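To start, the structure itself, in structure tokens.
Removed from the display is one protein chain of the complex; every other protein chain stays in position.
The block that comes next holds chain A.
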Amino acid sequence: MGCLQTKHASRSPHLLDTREAVALAAETSFTVSEVEALHDLFRKISNSVIRDNLIHKEEFQLALFRGKKQQNLFVDRVFDLFDQKRNGVIEFGEFVRSLGVFHPDAPEDQKVAFAFKLYDLKQTGFIERHELKEMVLALLDESDLDIASDAVEMIVDRADTKGDGKIDQEEWTEYAKDNPYVLRNMTLPYLKDITMVFPSFVMHSEISETDMAV
């Protein structure tokens, strides 16, 4: 249910539309207040370079690497997955829905599926051996680790338990269940504290008491 007022239509585009907040809360593990707090974070990131309330890749990189623009295969993948419409920018709705997967209360299978898509670089439905190797090399490079190429092959082989050169969804799901640490990055405990880290919403919230009690 909602308590819709026409005046929302005329509000500044910088403010979050109450209907959108309520809808996003219904779709994710976030409460309406958490969605409002996230909007504050979104505004900060999305206006850091271009003031257009959209997160461009450059802004995403800046936020993740503390002001240092840095090329990183994994950041590119995360950005692409957040950008559900694939129009090169992350909109607020996409931001909230994607972060919803990282909520400590979000279902485990969402996290497993998100990580699979992340690693399926070419989106073929399989994590292929060459993709895995590309990611291993990217990580070694990022960490300034230099190891022999046959050692790299061994590391990759160890993950391909079936030995058929690719990992499908099912194999990944099994694997993630047995090795929960590979999903460690898929949960952000910070999201539980979001209303206290970004408390500005308490001043300008337009949520009605009826929406609060849903």
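One rule holds for everything that comes next: a contact is a pair of C-beta atoms (placed from the backbone, for glycine too) under 8 Å apart; a residue touches a chain by one contact, two chains touch by 3 or more; residues count from 1.
In this section, contacts and distances are computed from a predicted model.
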>> Considering only the chain that is not displayed, what protein name does its UniProt record carry among "Sen15 protein", "non-specific serine/threonine protein kinase", "Defective in cullin neddylation protein" or "Transmembrane protein 9"?
In response: "non-specific serine/threonine protein kinase"
> Of A:Gln84, A:Gln169 or A:Ser205, which residue touches the hidden chain?
Replying inline: A:Ser205
> Given the full complex, what residues of chain A touch the hidden partner chain?
Replying inline: 5, 25, 31-33, 36-37, 41, 44-45, 63-66, 72-78, 99, 102, 105, 118-119, 132-133, 135-136, 138-140, 142-151, 154-156, 158-159, 175, 179, 181-182, 184-185, 188, 190-203, 205-214
